[in-house]
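Yeah, one chain of the complex is gone here, protein chain that is, but the others are all in their spots.
A and B label the chains in the order they appear, each numbered from 1.
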Amino acid sequence: MELNNTKIIEMYKTMKRIREFETNASKLFAEGQIHGFVHLYIGEEAVATGVCANLREDDYITSTHRGHGHIIAKGGDVKYMMAELYGRQTGYCKGKGGSMHIADATKGIIGANGIVGAGQNIATGAGLSAKLRGTDQVCACFFGDGSTNQGTFHESLNLASIWRLPVVFVCENNLYGISMHQSRHQAIQDIADRAVAYNIPGVVVDGNDVFAVYEAANEAIERARNGQGPSLIECKTYRHHGHFEGDPAKYKPAEEVAEWMSKDPLPRLVNYMLDNNILSKEELNEIDRQINDEIKEAIKFAEESPWPPIESVVEDIYTDIVEEVEK
Amino acid sequence: MKNLSMMEAIREAMTKKMREDPTVFVMGEDVGAFGGCFGVTAGMFDEFGAERVRDTPISEGVIIGCAVGAAATGTRPIAELMFIDFATVGADQLVNQAAKMRYMVGGKIKLPMVVRLPLGAGTRAAAQHSQSLEAWLAHIPGLKVVYPSSPNDAYGLMLKAIEDDNPVIFLEHKLLYGIKGDVDENSKPIEFGKADVKREGKDLTVVATGKMVYEALNAAEELAKEGIEVEVIDPRTLFPFDKETLFNSVEKTNKLIIVTEENKRGSFAGEISAIVAEECFDNLDAPIIRVCSVNSPVPFSPVLEDYYVPNAGDIVKAAKKMF
């Protein structure tokens, strides 16, 4: 299952695109250009990338409040994403969802989600739908360590297991449920342990190593596609920023931060690629420059896009009813 | 034309749609071979099998959440919860997911799903199995709320609910499951937002939902003996709500009583009252009266429960205050 160079470079581009998007989002938030709650994925790029690199366009993902990375990895367009963060009419959600609710049904992205753990239930539904329609589509369900204490986690793993649904549950264990360290929010260290209770495979992988994530996801997705049912992949990772932008994350010990910064998934992949002559330093710089331009263009697109018209406030609630716009 | 109970009418409608459309399926606790808590899905398992009449674990959250995911990806789920009271367990999935998903993503996803919620008091089942929570649901933009009172309405409204591309809450009063009526199986789906005038009258308008429609009709019978002609309107859907039929009636009668089985405080009856007060005030000759349940949890003892729920006598008493 050795990955070819094209695929490795593709994965690098995705990770870099996420990093660049998020770094800019952070800056724009600090400058007051974008508003609301913005939860950034910086540090966790290898997870979304390693999983989505195994998915087909017609496969599904469900995402979380920290969803930008998943959406980019599944093929979401950074232009429409950025416009949505700006609350503009051209955004993915026409400015009605913002950072936490981006979806692109044409790419199988059935939504980021502002409720912790809610995506797990929805993912089982997508899996059930694929099964009932007789397709071999798979749904990858992303969620954090914090959500594994929600009832939804247990209900979903149970249901997916008894119905053998094609769902791959991908836990991004970034060590914190908001500000609460994992050791304080649950009596286990490996969330994969919980797979035993639902009679499904549970594995732990280094979530900061895109190859490790890729390999585990590859096996789990194949399993799901072949009708063998769900699995739980726990990716040990770390969010470099606070829970949301504006959270100084004082609850994180400096030593811990330093240790995880040294395990940053991006430099690890860069070193691997240069080391194995997968690309040259010049080629790498060229990719980085292109991605930088892409994000700049996305920001420009967002800034130049119009605000949504007031009448649209009552549109898209139903397929067939438009509510009164009058207050 | 067939003489069916309300339960049979709901079943017939679901069965018809499942025969027509392979993406329609039923899921819920004990809906399979057991036939559903109240027997609504009885026999459907035999025809459609375990794949399309799916027994779920007792997990109300994932029943609704799974329906959301399935609806978003090309199927038309009909989810049953045993009691509306259990919707509180799955409230996030109903309120934050089903109702809002389409809006939050800018209309890029549609959710053709039905959530069936048996409700109502009168079964001596006490406070956690007897509530009427329709106001909560009607409050949430993104949901449509249907509440039939007759087998024929239930049949036509269920056909429409399954065809609808939005989340539809289908309320079924438990005490009405056995009520019989003629159902035209070849009839068209009933459009949402069209009230039904169950009895015509010129002196007083009574709006009632669910089982209260029958209490209102009994009260009308009683009042007719005293020369008061009552018009009984069943809105049939709480959202969309048919204002026009109601306003036309109030214009004629100039008096309005609203009867629902909810606790009065914060009820949908209050919403109807507000609509008329805001938009039809000049046609009123008397203050609006709401006849609802008392503001208590549903009690267990038959003596208490019978008192708790509004009945024809309560309506007659209220009406007499207006004349």
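Here is the rule we go by: contacts are C-beta pairs under 8 Å (C-beta built on N, C-alpha and C of every residue); 3 or more make two chains touch, one makes a residue touch a chain.
By our rule, contacts and distances are computed from a predicted model.
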Protein that the absent chain corresponds to, by UniProt name, given "Molybdopterin synthase catalytic subunit", "ATP-NAD kinase", "Nitrogenase iron-molybdenum cofactor biosynthesis protein NifE" or "ABC transporter permease": "ATP-NAD kinase"
Chain not shown, its touching partners among those shown: A
Per the touch definition above, residue among A:A140, A:A220 or A:I295 touching the missing chain: A:A220
Contact residue for the chain not shown (choose from A:I9, A:A105, A:I178 or A:V203): A:V203
Interface with the undisplayed chain - residues on subunit A: 1-2, 187-190, 192-193, 195-196, 201-206, 209, 211-212, 214-216, 219-220, 223, 231, 234, 272, 276
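Basically, only the chains that are shown with their structure count from here on.
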Residues on subunit B engaged by subunit A in the complex (per definition of touch): 23, 25, 51-52, 54, 56-57, 59, 61-62, 64-75, 77, 92-93, 96-97, 101-110, 141-142, 144, 164-166, 240
Residue ranges of subunit A in contact with subunit B within the complex: 60, 62, 91-97, 101-105, 110-111, 113-115, 118, 120-130, 132-133, 139, 151-152, 155-156, 158-159, 162-163, 315-321, 323
